[in-house]
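Working notes for the structure below.
With one protein chain withheld, the remaining protein chains of the complex are depicted in position.
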Amino acid sequence: MAKIENERQVVRSNVDVVLCDIFREITQRKERGQVAAYIPELADVDIESFGLAVVDAGGKVAAVGEADTPFSIQSISKVFTLTLALGRFGDRIWERVGREPSGNSFNSIVQLEFDRGIPRNPFINAGALVVTDLILSGHEPREALGEILSFVRGITADSSIRIDETVVASEQRAGFRNAALANFMKSFGVLVHPVEHVLGVYFHHCAIAMSCRQLAKAGRFLAHLGRDPSTNLMVVQSERARRINSLMLTCGHYNGSGEFAYRVGLPGKSGVGGGILAIVPNVASIAVWSPGLDVNGNSQLGRVALEMLTTRMGWSIFGNFQ
Amino acid sequence: MAKIENERQVVRSNVDVVLCDIFREITQRKERGQVAAYIPELADVDIESFGLAVVDAGGKVAAVGEADTPFSIQSISKVFTLTLALGRFGDRIWERVGREPSGNSFNSIVQLEFDRGIPRNPFINAGALVVTDLILSGHEPREALGEILSFVRGITADSSIRIDETVVASEQRAGFRNAALANFMKSFGVLVHPVEHVLGVYFHHCAIAMSCRQLAKAGRFLAHLGRDPSTNLMVVQSERARRINSLMLTCGHYNGSGEFAYRVGLPGKSGVGGGILAIVPNVASIAVWSPGLDVNGNSQLGRVALEMLTTRMGWSIFGNFQ
Amino acid sequence: MAKIENERQVVRSNVDVVLCDIFREITQRKERGQVAAYIPELADVDIESFGLAVVDAGGKVAAVGEADTPFSIQSISKVFTLTLALGRFGDRIWERVGREPSGNSFNSIVQLEFDRGIPRNPFINAGALVVTDLILSGHEPREALGEILSFVRGITADSSIRIDETVVASEQRAGFRNAALANFMKSFGVLVHPVEHVLGVYFHHCAIAMSCRQLAKAGRFLAHLGRDPSTNLMVVQSERARRINSLMLTCGHYNGSGEFAYRVGLPGKSGVGGGILAIVPNVASIAVWSPGLDVNGNSQLGRVALEMLTTRMGWSIFGNFQ
Partner (left out) sequence: MAKIENERQVVRSNVDVVLCDIFREITQRKERGQVAAYIPELADVDIESFGLAVVDAGGKVAAVGEADTPFSIQSISKVFTLTLALGRFGDRIWERVGREPSGNSFNSIVQLEFDRGIPRNPFINAGALVVTDLILSGHEPREALGEILSFVRGITADSSIRIDETVVASEQRAGFRNAALANFMKSFGVLVHPVEHVLGVYFHHCAIAMSCRQLAKAGRFLAHLGRDPSTNLMVVQSERARRINSLMLTCGHYNGSGEFAYRVGLPGKSGVGGGILAIVPNVASIAVWSPGLDVNGNSQLGRVALEMLTTRMGWSIFGNFQ
């Protein structure tokens, strides 16, 4: 076991070096993907932006690039709403949403018709709308949103985190696909609350703006069996933290989930704002941001950066050099 | 780090106890699923059968139940053919088969039509037929089959492993769905060799019979970065071992892959014979056998046993108590 | 040719007798299907209702049962909106809607995803929404609706025809599936006008109430090459009248279109209010009403009545005794 200990020490001392190497490599890349075009506010983001932050078990943060610039976390918010809903409703949520990879793009409606309105998992848009509907139980939309925002501020100990209202307005104007998904599920009775309430809360929590540093902090409870090491408080039961990680691994990157698992080997959740939250169980929480997206809607260079990081640090959950 | 060391020692000393508890629990279960009905030879297997074997990093084997009774490994053979094909052709195999979860049942043909004959991943039947077609390159069917069998005998150091010809005959009589898949891919030019050659080799490697003890040994190279600890020989590159594990996690249980990852938290591959091979990276290789299948065609009690094992041992790759 | 003449005379003298026989038969049937349940206003209609009206080339009307009771024409209105849109935009409408049978149920969304928002034909809900969107060009919703209503009143020469506002309200409360379809097409840019405008006009024209007698009159221009024999005015070009008939035959009964063509052998369009408009080219226009629906959402006894009528009268377009 001595060998492991040495290895891990080496790793710790090296993370800053590795981050610098990644930063040098990424900034030189020409092929950066495409910035999300369908939301004007996101389309205006500089495609050259890049940030990366890693928080280890002890709370030490290593960061490079624009790690303190807030960006729109978009679908990464689905990790937080799922955590909230599991906390309030437990395994009853699986009566209204599945937990299998979808084999389709993030906003596909085909699967919904075959499965009579039950989405495949909570990380595709339809599934996240169901989770939002659950959080609305017993709440006015404003309260539900307040609960989500409080949760995110709580796990980051950062009350400055806010919702970008111009992104909300932008999404609401262009949100026809999500409106289609919500109305479709409503027609099957899978959504309980008014469609406009569900969409309103959903568009707002997707528009939460966070920096890589904030996001990496927010993911710590997932790296440490549900406990936030900075406060020692349980955010979610150990069992559930593990299971959220497994859902991130199998479903966190839409139709590119298999590719991400294959190359990066970590649970991760992407957003069309170009961010990815990735978890090294027991070891670290990582956030990366590069706004250019690949064909599946995942950050192209974000994934490349994470692949370099896990390879160099030996962090893959599928086997590491000890 | 001392804590980890103690924990692991505890774990080692406890695996036999945990296996006994699992054995007691499983033998009392009434609800055992359904034995695969479409292959007469499999339908005749006693649904009460149960075996479990764990090989740790040092080579120590813990086993309970019928751990030495050979059973038909069926789709678990796809792990070995994928390993062989990756060794011979490297990443070129991904030109003919994808690596995303399918979101469909194991023998669905729908996806194939949309993707013009390219299967979603190497662990659904269509993908495994493509892998078999690759192994046929430059070989007669008999040679290709010999190569597969030699490989399996090699990694288990057990030349007694054989193919059950009555199962082969049984599958060939009932193999219309696989014949449909093969002909369909052939119509798109995705298969190169004659359909009957591909089907012949495929039916034969699915009919390999192994015991839990043999199967757990065969999986050791996946637990140890591609190296077989008993011989110190590299079976496959480290990178590839990790990636095979990631494919097992995302795609190894057909349309129940998400469920398996959620509950067991290990890379695993099931077969309709009722076996499951599961990998604890860096720690252990596990094989379990219980012939009753759930609705997705995966061993029902095999999964339950593995869930108990990973929970008690803290072996989930998504976070463990250290 | 003398034979033809005699036959047709016989036919003319017999239509009243045939209608009486049909009425006797239909009123005795126990198995009447299910009244549309999803719109409360429709669910309240008496399932025993039955009406049938036939207008021949000379304008003579034969009718039995409740042929003067108004019912909700629902999707039959799609024939009139298609006629209007073809008049205003000609063949350009086919850039936004296809003319092939859908092979799916009336409110399926699956096809739309594969065809990037272009509906298969103007008689499924999605296609009718596109036609409504076209009619909205250059109009406020109220004007568009006025144009549709004026058209229907014009071809029936009956200004008493009105929209049932309680049905509109009922549909709007339960119209989640149509809202899903409209938003989905809007996300592809296939709809030009605001979703709520399109849905508003659509729900209103579906809620037009007409009796069998009025509806049979309204279909006369389709039976007579686009010309209304009562006024001698061309409602639509001859070519287009023929083509609307062909669309009614191939697509007029959703996923039961083949069945209707097979059994009745006439162009026809059904509505979930239980009405069917059927056309005997060159000979007659027919409207039938029986509110119980079959599994495909078409009037069950309405089809049976039409089958008896075409068989007895020799009116099938696929061959008749002359």
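Labels for the chains are A, B and C, by order of writing; each one numbers its residues from 1.
The rule we apply is simple: a residue touches a chain if its C-beta (ideal position, glycine included) is under 8 Å from a C-beta of that chain, and two chains touch if they have at least 3 such contacts.
In this text, all values refer to a predicted model and were calculated from it rather than measured experimentally.
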Problem set entry | Where the missing chain makes contact, among the chains that are shown | B, C
For this session: Check each of C:L249, C:A287 or C:L301 against the chain that is not shown and name the one that touches it.
Result: C:L249
For this session: From the listed residues B:L181, B:L222, B:V283 or B:I317, report the one that touches the chain absent from this view.
Result: B:L181
Exercise. Taking the entire complex into account, which one of B:C20, B:A37 or B:V110 touches the absent chain?
Worked result: B:V110
For this session: Determine and list the chain B residues touching the chain excluded from the picture.
Result: 108-110, 112-114, 176-177, 179-184, 186-187, 195
Seminar exercise, completed: Note that chain C touches the absent chain at residues 1, 4-5, 8, 98-104, 111, 120-121, 222-225, 238, 241-243, 245-247, 249-251, 255-259, 261-262, 265, 267, 281-282, 316-322
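FYI, only the chains that are shown with their structure count from here on.
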For this session: Mind checking the centre-to-centre distance between chain A and chain B? Centres are C-alpha means, answer in whole Å.
Result: 31
Exercise. Using the touch rule from the top of the page, what residues of chain B touch 2 or more other chains?
Worked result: none
